[in-house]
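In this view, the complex is presented without one of its protein chains, the others remaining in place.
So that you can tell them apart, the chains are marked A and B in the order they are listed, and the count of residues begins at 1 in each.
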Amino acid sequence: MTAVGAAAPRTAPGGRALLGLSGLAGLLVLVELLPRTGIVSDSYLPPTSRILAALADEAATGAFWVAVGDTLTAWAIGLAIAVVAGVGAGVLIGAVPVLRAVTASTVEFLRPIPSVALIPLAVLLYGSDLGSTLLLVVYAAFWQVLVQVLYGVADVDPVADETARSFRFGPWARIRYVLWPTALPYVFTGVRLAASVALVLAVTAELVIGAPGLGAVIAVAQTSNAITTMYALIVVTGLLGVAINLAARYAERHFLAWHQSVRGEAPS
Amino acid sequence: MRRFITGMTVLALVAAGAGCGSSGDSGGGTTDGGVAKVKVGIIPIVDVAPIYLGQKQGFFANRKIDLTMESGQGGAAIVPGVVSGQFQFGFSNITSLLIAQTKNVPVKVVTNGVASTGTAGKDFGGVTVRKDSPITEPADLAGKKIAVNTLKNIGDTTVRESVRKAGGDPSGITFVEMPFANMPAAVENGQVDAAWVVEPSLSAVTAAGGRVVAWNYVDAAPDLTVAAYFASSKLIADDPDLVKRFTEAMNESLAYADAHPDEVREILGSYTKIDPKVREALTLPKWPTEINKPSVETLSKLGAQDGIFGSATPDLAKILP
Partner (left out) sequence: MIKRLLLVLGLPVVLFVTWYAASANSENFYAPPLRQILAAFVDTWTPERLRADVLPSLARLGAGYLLAALIGIAAGVAIGANPRLRAAAEPVLEFFRAVPPPVLVPVIMLFAGIGNGMKVIVIVSGCVWPVLLNTVEGVRATDGVLADTARAYGLTGAARLRHLLLPSASPQIIAGLRQALSIAIILMVISEMFAASNGLGFTIVQFQRSFAIPEMWSGIILLGLLGFGLSELFRLAERHALAWYHGLRDAQRRS
């Protein structure tokens, strides 16, 4: 951790991807070796090759893709609701100090309530349909966005704000030109965190409630004692997460090209 | 203000939930030609094979029931759905239903779900140990650490009964909770001394050389009724005809499944991921159409003995049909 910023080795885009792949390859080799060498019994942690074979078997079935589609649908709808609500609420509350003071205790009270505790409520309202998953996804992802937005709003440079005021910017103009640009990097971090939390919750809800999707298939694999298939499906959830993060990073780089955290990066 | 609205949402949900119970639509939505759409909350395990088989054989369609299975993980997820009318029927083990009765949950059994084979050595669930374990008989389980899938439920009460009947003292047993799928590994690694497992995990343990030391379902009562299908009291009062049709179709399915084990093994492939080889070999449960009332009384007695109903006693007349 010695070199950073200007002196950091500029890694070519290809090299970056190569490094990432080598990291993944290391993991794959480790999982192949652990059971092969007998450090872990292969009936509880099957080697990579067997997991990948099970993955290929699953991927050949239509039911698997329907499940992936169900999970991604729940994820996308839930995330969209959470982001819109979280950004809207965060900007509004962050910009109006009185609102922030009034709601702070309520937010702090509601936020830590684990979404898993809401499962009976979700089943009661929606049975084991998409609605149950959405309730849990939105509840968990919303706070991620909201908290980041609030931190972002609090990070507004007071000098910039004063300047805007002295130029007689109205409240909306201040939100648009001062608050929003400052908060944007935080918003993106929030969305990125929310995107993965939403995926985790979508799968968890499907797993526990049985709503259609990858989680329900994992539950079936678990109760059927199909350990290799279970690992294969867990890998799928991980891969989905990686894909989602790559997309979020791409969006971040695209929209935040002017910001310090992105500016210092190698172009890619 | 937005924040306030969000804060209100949880309350609104609670309120909506409250409204849901009193005014929620009853029964299946009846469509053209009087075909009722029925959702059944089930756990995707071997026990519910008859309902899938019955659906395939058209036993439900014959009675103008358009059946959809919704899977849930255990009664905690299914019972609320049945009470609120999201599911018309549900599947749950008897002890959970007895607990529900003591808390006055408005549900009632409509027909049998699954039963023990009643034969020691050939049941679909038992207490297993590692092959080199010093435990050889039920009495040896006293004072040991035993895994069950759910604490304070049918597993630990029947295991205690096995030990008691063999002359051991069940009071010193420590039960730990874990999913059935984890038990073969936990037994093998020595994290627990023994585990109560059902098929297909039972096959996994025995395939790894494990031994069954107690047949807790068999020891608890002859031909023990393990689980049942139930409906909300509201549905039973509002739409007795639908309940009757479902019960008839279900009974026909149970009888058919009991008589056609090969078709059961085949249908398992459609809704579980059990390995085909295991599917061919595993021990199937029994699917009688009648609930064995004395065995339910025994479960009720065992539960009361172990204190899982608190101070209440289940009223069997209110929960059984």
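One rule holds for everything that comes next: a contact is a pair of C-beta atoms (placed from the backbone, for glycine too) under 8 Å apart; a residue touches a chain by one contact, two chains touch by 3 or more.
It should be emphasised that the depicted structure is a prediction, and the values quoted were computed from it without experimental measurement.
Chemist: For the full complex, can you list every visible chain touched by the one that's not shown?
Modeler: A, B
Chemist: Which listed residue, B:65, B:79 or B:94, touches the chain dropped from view?
Modeler: Here the residue in touch with the unshown chain is B:79.
Chemist: Could you tell which one of B:55, B:71, B:128 or B:150 touches the chain left off the display?
Modeler: B:150
Chemist: I need the residue numbers on subunit B that touch the omitted chain, in ascending order.
Modeler: Where subunit B meets the chain not shown: residues 4, 7-8, 11, 14-15, 17-22, 74-76, 79-80, 83-84, 96, 99-100, 103-106, 147, 150-153, 174-179, 181-182, 185-186, 189, 191-192, 308.
Chemist: Could you please point out the subunit A residues that touch the chain left off the display?
Modeler: With respect to the unshown chain, the touching residues of subunit A are 1-9, 11, 15-17, 19-24, 26-27, 40, 44-45, 101-106, 108-117, 120-121, 124, 140, 143-144, 147-148, 151, 155, 157-159, 162, 185-186, 189, 192-193, 196, 199-201, 203-204, 207-208, 215, 218, 222, 230, 234, 237-242, 244-245, 259-261, 263-266.
We adopt the following convention: only the chains that are shown with their structure count from here on.
Chemist: Quick check on the complex: what are the subunit B residues that touch subunit A?
Modeler: 1-4, 6-7, 10, 13-14, 16-17, 20, 39, 41, 43-45, 70-73, 76-77, 80-81, 83-84, 86-87, 179-181, 184-185, 188, 200-201, 203-204, 208, 271-275, 278
Chemist: In the complex formed with subunit B, which residues of subunit A make contact?
Modeler: 41, 43-44, 85, 88-89, 92-93, 99, 102-103, 106-107, 110, 119-121, 123-129, 135, 142, 146, 207-210, 216-217, 219-227, 229-230
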